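Heads up, one of the protein chains got dropped from this complex, but the rest are sitting where they should.
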């Protein structure tokens, strides 16, 4: 075995999968969006989530080479590739979250490991442990104000920013990839609580859930 | 029903909208725009409550948050009951039902008032302390009686149907109070581009401008208010929050605002666009800067029987007349120490009713308002004050006399004036409550006869809140405060042109608090200082005589300023009286501390959405729905919901927990069981120094652990006490997967980071939580290998895949890591798969497991099985005072490791190295049917006199179906050297259980069952 054991936890075999919110949809339902829905929720399940640890300078080069985007070096930075399918987010001075289309994560990990060689770094796969939830609509910001303690005013939370913060009585990673959308990266075990909270707090805005 | 005190015109009420309401069961009419208080006064309702201690009849005194008497219970339905509502703050709505909270059988005829009549001799200050403290055992009885007679309101006995929530707000400038100062402050800050929140507790914004006699730009002041609000409402950077009280000022400009969104509409929130709306909302505001524009409260004068209904604040009279079109009486006597209060007499006169006289304590009052009153022909008695009110359930006269303030005595003949209303004013007290919440002690200013707030960095006060009272100056003060706040926020100063206000010449006010009476205070009529808590001037005098000299002690002895009142009307008068009695100045005596909340806040708003099914997060594993569908009972482990046991239907009956656990235990010992172990914490550790790091944080050795192998480890704090345990697997030379206890996951990760970041940053290692990424299922029991063989490609040969090995491959077609670790003592495979596939793997196991008797088991069975093996649970066998040696786990301690690992040094400290420490042992009850109580205390000698020396306690105790006996783990002093000895467990019911100290390993001490 090598110094680090890589392991593709995903399979191409036809195996039924369950997103962290699968149980929640069955239990709490998923109200369809209507014309009156001022906020719409959509899960983007089964994406590849990697946690990158290491020095910014070391990682930046490898990430640019492999992903084609530069590592956000500034705190709270979030960068995406041209089509917005792949993103890298600053979590800490030595920690980044990379989200890519599902199935790319293991190849990406291997290519990064190759590019990084003997440098001191770590890559951990978190794809089964979290899911991405999008909020869209004119009331999305107010819904977030009910839920997170962080200031979501556009002057403080411009596009291209992401933070880890308190959401109700749990935590989320909150990101703003573009003018219209907010993204919440939610831990699997807290996903049902987060979902039920959003439905409850969003009821006032006629929240709908996009399949 | 006629509103006998309602004026034909004037006020801001809508006479075209009649609202009907009931008070104490009687129906009345009011108008849109009324408060409950103004509507009650309009209908001539004098008595709104009975007082807290003496049960005296009480009427409405004020027009705002400072109202001490008209604190009512609202609610038509049981679920809609709301206690502690000030009638002066409750907007009238159609169908409102309110009741007095005090008075039995009713407020008009109150039996308790006999006590009030007998008065002070009966209930002196400290009454409760003196009367009810002994015997202490009867306090519960006393308390019921006191609460009933005091009638403090009650909470609903049914669930509240409404919804509440929180909103997290952030702003550059929070302006509290939307009177003249607050409005101009908000305008100045908003025009600079600052993010502004303007909050006001009243139904309408505008504060004193809504009832002032003054003109702004030659127009009624409310027109200017309308324009100002229109501008503010049109700005994106401004949030206006009417009906919202700033209740608490917390650290670093964190302010809680309580917004009442539907309280003015109906008892329960009406639907809006077919959807439920939030009834009240807590805004949790983090402000950059705060402008306190909270205004001032008028101080009543303290004279005899000043609590009889019909005694009002002068300013309240003006507010009722001008804002609500209600004149609360026929003949008015005004007692004042200042010019401003003359407004009340002028407003009263203009409403067409009689002003009998103004008693002005000053010798030669000569301000403009005084001249106006004279010109109107009002009689002014100079150098005089109302010394006593006449009347019982309503004022029937005022006894007025010249007073000598220096000598504190009545200086002339007493004249009794025929009147039904006495308005009084002793000047103004800036509302400094919020500033006090920050911890800053206020400063007394002789020139304004009041305390002004001491301001911490980032806070400013404007207008009445800092003793600036003339309207023109208040408006300018607000602009200055708003501009300064914006500038401090780094924004350019904006200009605000102020409306013209005619300058008014006011005479100097005179310091007057308690009015002297012919009789000494202790023998004269009651002079109330704090109406809500029934504190009198005599009470303060008694307190000082009994030696209470600190104002904080006087407060506690008399109850002055307690509770929901927080001393809004009474505190300054009380301090002034204490100061006079103690021969000190007011600043020397100082003030008590005002605390949050400023006015009562409903629990709903505090709780917000964090209630019922959203009270606390429930964490679920990927197999949760399966557990639910298979009838699991759940146990809460931290926030996780873990299956506790899986009761089955047997002969149409649901198994008891005992039956289910016995069956699950037998399945694991005899066939195969499965446990959802996904909740265990998992930490991915990578880096060339990972191994070195493990050696420092675990008590045992890690240097030789090869890839493919797993090891159990204990973690201590540096005091040598165990705080977590778990297995860690070597995935690669520089790569480990650590597991922690379910409850310890977050704490252990933070612990590793603490040491890495603060002590050993030179070690190259990273820690990342992967708890949620992996789902973990433990397949355990003699049939486990056969079952696994059906669905995995991993070589399960006992030589190829040994106990404490891990292997990777597929299980049910899914990539998996499988660990041969055992918490049951049986052959066990712990399967880890990516959580998205977990349900499929779990169900596949059951599809193949039926023929082997595969049985799901929960945490209770897990506990029995592990305890039979003497396996500890960190947090159950340990409590922060147990070392590895105490646990008998010498084998897991590497004393000869090169680095002094965390906890090692402490193990040789004299106390830690004692041989008579509480040590882990097994306990075998002499009576096999007995299952000892967890937590039960252990003694060596049950015949010892009480208190018996306690030598340990039971940490885990179960019935073992395998042993067919109760058994327990316990810590006992020196227990490891006492095998075979008998200990005793005296129980609360008098029984004494006997148990034998045995090895904590009850089953398979050699571990042959797991190692097959």
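List of remarks:
Chains here go by letter, A and B, matching the order in which they are written, and residues are numbered from 1 within each.
Methods note: a contact is a pair of C-beta atoms (placed from the backbone, for glycine too) under 8 Å apart; a residue touches a chain by one contact, two chains touch by 3 or more.
Criterion: contacts and distances are computed from a predicted model.
From the set "Electron transfer flavoprotein subunit beta/FixA family protein", "ATP-binding cassette domain-containing protein", "Sarcosine oxidase subunit delta" or "Transporter", the protein name that UniProt assigns to the chain left out of the figure is "Sarcosine oxidase subunit delta".
Of the listed positions B:904, B:976 or B:1010, the one in contact with the omitted chain in the full complex is B:904.
Among the residues B:227, B:473 or B:719, only B:719 touches the chain that is left out of the figure. Interface note for the absent chain: among B:78, B:158 or B:759, the touching residue is B:759.
Within chain A, the residues in touch with the undisplayed chain are 75-76, 91-93, 95, 149-150, 163-166, 171. Although one chain is not drawn, its touching partners on chain B can still be listed: residues 250-254, 286, 439, 456-457, 718-719, 750, 753-754, 757-762, 900, 904-906, 909-910.
Keep in mind that, in the parts below, only the chains that are shown with their structure count from here on.
Averaged C-alpha coordinates give centres for chain A and chain B that are 34 Å from one another.
Residue ranges on chain A touching chain B, taken from their complex, read 1-5, 7-11, 13, 15-20, 23, 26-27, 36, 45-46, 51, 53-54, 94-95, 120-130, 142, 145-146, 148-151, 153, 155-156, 168-170, 187-190, 192-193, 196-197, 200-201, 203-204, 206. Chain B contributes residues 165-170, 195, 273, 275-278, 284, 286, 609-610, 613-614, 616-622, 624-625, 640, 679, 684, 686-688, 707-708, 731-735, 764, 766, 768, 770-775, 808, 810, 812-815, 817, 833-840 to its touches with chain A in the complex.
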